[in-house]
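Shown here: the complex without one of its protein chains, the others still in place.
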Amino acid sequence: MDQNILKSKLETALKVGKPAIFFGEVATYIPELRNVNKDDLGISVYTKDGVCCSVGDCDVRFTMQSISKIISLAVALEECGFKRVFSKVGMEPSGEAFNSLVELDLNSNRPFNPMINSGALTIASLLIPKFTFEEMLEYARILCMDPDIDMNEAVYKSEMDHVSRNRAIAYLLESKGIIESDVEESLSFYTKMCSLNVTAKSLANFGLILACDGRHPETGEQLLQNEVVRVIKTIMLTCGMYDGSGEFAVHVGIPTKSGVGGGLMSVVDNRMGIGIYSPSLDPKGNCIAGRPILEYLSQEFHLHMFDHQDEKE
Amino acid sequence: MDQNILKSKLETALKVGKPAIFFGEVATYIPELRNVNKDDLGISVYTKDGVCCSVGDCDVRFTMQSISKIISLAVALEECGFKRVFSKVGMEPSGEAFNSLVELDLNSNRPFNPMINSGALTIASLLIPKFTFEEMLEYARILCMDPDIDMNEAVYKSEMDHVSRNRAIAYLLESKGIIESDVEESLSFYTKMCSLNVTAKSLANFGLILACDGRHPETGEQLLQNEVVRVIKTIMLTCGMYDGSGEFAVHVGIPTKSGVGGGLMSVVDNRMGIGIYSPSLDPKGNCIAGRPILEYLSQEFHLHMFDHQDEKE
Amino acid sequence: MDQNILKSKLETALKVGKPAIFFGEVATYIPELRNVNKDDLGISVYTKDGVCCSVGDCDVRFTMQSISKIISLAVALEECGFKRVFSKVGMEPSGEAFNSLVELDLNSNRPFNPMINSGALTIASLLIPKFTFEEMLEYARILCMDPDIDMNEAVYKSEMDHVSRNRAIAYLLESKGIIESDVEESLSFYTKMCSLNVTAKSLANFGLILACDGRHPETGEQLLQNEVVRVIKTIMLTCGMYDGSGEFAVHVGIPTKSGVGGGLMSVVDNRMGIGIYSPSLDPKGNCIAGRPILEYLSQEFHLHMFDHQDEKE
Partner (left out) sequence: MDQNILKSKLETALKVGKPAIFFGEVATYIPELRNVNKDDLGISVYTKDGVCCSVGDCDVRFTMQSISKIISLAVALEECGFKRVFSKVGMEPSGEAFNSLVELDLNSNRPFNPMINSGALTIASLLIPKFTFEEMLEYARILCMDPDIDMNEAVYKSEMDHVSRNRAIAYLLESKGIIESDVEESLSFYTKMCSLNVTAKSLANFGLILACDGRHPETGEQLLQNEVVRVIKTIMLTCGMYDGSGEFAVHVGIPTKSGVGGGLMSVVDNRMGIGIYSPSLDPKGNCIAGRPILEYLSQEFHLHMFDHQDEKE
């Protein structure tokens, strides 16, 4: 892909996304999350053929929040195996908000999927007997090709001060025999992962590794197994945007994971990774500028998984 | 009421209830609760006109469990006032099991009533800034006219080892701003109250005090306000037998509170208190022998709240 | 009871209830129900010792709506027997709005109770093989001691034009094998019963018959069996005011059934029937003036089921 064309399209994309910011709100349920610049907007793209391009606020650090669920899921699948992981967590979209307890209490012996909080807490409980947080941090740095990722202490503390609902979910999971490790450790591990500080660039990097089936785009090193990456991309597609995932898949058609910190990581399979940062959120908790930006890029570059225009040209 | 007639009817009631024991199960969700004699059965009655009569295992000590919710509610109403208490907890039957989280999460800004776990934990959170557990223990001794009531340490510890679901409920309450005191303290306070060791006799005593609108049947001392007792009796009637309360009200018609320790406390308004102990439970968690026993007594003595046969005789 | 004292208290009660009317709304979900005078207010009392007293708009005719569920339940219990009826409908408060389908679909093989629409439609399906509507109309006239009761054709037609939700409930009941008679006939039978035109006086009459355990207060004729009436009073107490029943039982303590036509029928056991008419409703669908009026009367005359002041005086 031509760098100049890409740059020019991304600049248009910035303009397409900008007006949406006004209609969203930054996350306020945790005090520390309010300390962001609502108007920040950055888009970063890294393509399989080696083109990098960033426009806007792509070096601003923000916390991964739910995007870290992808890292934890990847490591859990690599290290605990598919069978163990999916005996504890399902793969179905839930039709519920990300922090609901209802489905879990009513119907099931396992959380619907690893992208809702109950699922991610369960994944955390599988990881803590095997990995320290420092080791997970190292994973995050490698997968995002970003050695500067660190935990945002202020956000971590602030989240732990407002963690009652997740704590409720975690103890409910324990009461059902789903979490078998220490609940408080699982909770703090999960919250630390949420507090990792990344940039739009880091997310584009991570996206590209997933687009390349787990291989490092430069060294070719296989960082994640092919099968693990395939599962992750599918789950991102069906569950990555909370209870707006279905509509997003229809209109954008790119596996994407959002976080309430304002980040979006998109994986255009076999082609590119896209990272977006903009902390103004829509009512479902997804970065509100992301949708118009990705819809625009999807149309311009034929990125929808069921669009073959590109191949025909 | 004639003591001999009462004695003879109670002995028949024992025989009426006995066969049901076989069809129930003792509570097993907490290991220590299993350490009971499943076949134990005792009925104790204390009437307004001073007749006491006990048959069967009326001196066996067992833990109050949910019956302690009545004591906590009574003290909360006395000391925090109706307005404060009912701003935090409702008075509606929930149609749900006693430990459900669903209604709470879906619909409401307060637990449905003080007889389900979410409501009782909320009441505990209102009490802890005002009362030590020792003071509550003293209340229990007075209201049950039983100075030997103590906390069963083994049951308390065992319950605290299996308290995940209640802990989940408690943190969910905190996340909704319903519990404002310390969650762990509320939880341990609530669990201590559940672990109070009573007998069928203690429950008959407590029942009589409620039947007498809060007055001590011997000294005449007003232990609880008339209005408080009226509220309690009504809530016992509509919510006292978990999600079997409606059917129990129809068939038995006596305000009654059950506990998974096997106790039942019944209040025949203006006439008598009845205490029953039998640890074999029906699937809803109510003492399984209690229903046939109380139905029998209700018919024999016209105890149903809407039965006036007695007055006509 | 002294007629003059009663008259004077009822006049005060009118004044107590009047201001609430402003805060309610007449039912609007059916066009024809809007054709009422929102400010109408009438209270009628008929006591066991033969005192009749009516104040305000006690001769205005309005449709029974849900109050007819009591007549249908009474006849079903008399003619089909307890066993048959309660194999099809439960006796538990549902914690849900009167027209919910959720509990029914999720949990159960029978409606929670006969006071919610699903339960009442089921009762209707039990009655239609045995009774014509004309026979039920006759029952209504007898039980309300009001030979002028008739069906309000305009309301009936208007309701049948807006019956989709009840039709949905009825077909769901059929799909679960709960309704075995013709669904459309059950639906129209139920709706006709709702459209019976009564007055506050008729409701006081009906209430008194229930207060007298089913006997006609003048002739002494046993119109309903004692046991049937006991069941009805209990169910009115626990389920009569929709999902506000629990709170109403606590504060008022009188078995009462409401209808969205604005009627209330109260049964002060062994003492009196009370009929109220005021079409301004609270958000749960209960006559909004009824609560303060009945709370006032309950306090003045010690009508709460757990208030014995009267006996002591």
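Should a chain be cited, it is by its letter among A, B and C, assigned in written order, with residues numbered from 1 in that chain.
Criterion: a residue touches a chain if its C-beta (ideal position, glycine included) is under 8 Å from a C-beta of that chain, and two chains touch if they have at least 3 such contacts.
Quantities reported herein were computed from a predicted structural model and do not represent experimental measurements.
Student: Could you tell me which of the visible chains the hidden chain touches?
Tutor: In the entire complex, chains touched by the missing one are A, C.
Student: Out of A:Leu143, A:Ala204, A:Ile235 or A:Leu264, which touches the unshown chain?
Tutor: Considering the complete complex, A:Ile235 is the one touching the chain left out.
Student: Which of A:Glu11, A:Glu78 or A:Glu103 sits in contact with the chain that's absent?
Tutor: A:Glu103
Student: In the full complex, which of A:Tyr46, A:Phe98, A:Phe112 or A:Tyr277 touches the chain missing from this view?
Tutor: Answer from the full complex: A:Phe112 touches the omitted chain.
Student: Touch as defined at the start, partner being the missing chain; which of C:Arg61, C:Arg141, C:Arg167 or C:His216 qualifies?
Tutor: Final answer for the missing-chain contact: C:Arg167.
Student: Spell out the interface residues on subunit C facing the chain that's missing from view.
Tutor: Counting only subunit C, the missing chain is touched by 100-102, 105-106, 164-165, 167-172, 174-175, 183.
Student: Tell me, which residues in subunit A touch the chain that this view leaves out?
Tutor: Counting over the whole complex, subunit A touches the hidden chain at residues 90-96, 103, 112-113, 213, 229-231, 233-235, 237-239, 243-247, 249-250, 253, 269-270, 304-308, 311.
By our rule, only the chains that are shown with their structure count from here on.
Student: Identify the chain whose mean C-alpha position lies nearest to the mean of all protein C-alpha atoms shown.
Tutor: So the chain sitting closest to the middle is B.
Student: If you count the C-beta pairs in contact for each pair of chains, which pair comes out on top?
Tutor: B-C
Student: If you average the CA atoms of subunit A and of subunit B, how many Å lie between those two points?
Tutor: The computed centroid separation for subunit A versus subunit B comes out at 49 Å.
Student: How big is the gap, in whole Å, between where the Cα atoms of subunit A centre and where those of subunit C centre?
Tutor: Computed value for the inter-centroid distance: 55 Å.
Student: Roughly how many whole angstrom separate the Cα centroids of subunit B and subunit C?
Tutor: One centre to the other, that is 31 Å.
Student: Give me the residue numbers in subunit A that touch at least two other chains, ranges are fine.
Tutor: Subunit A, residues with two or more chain partners: 106.
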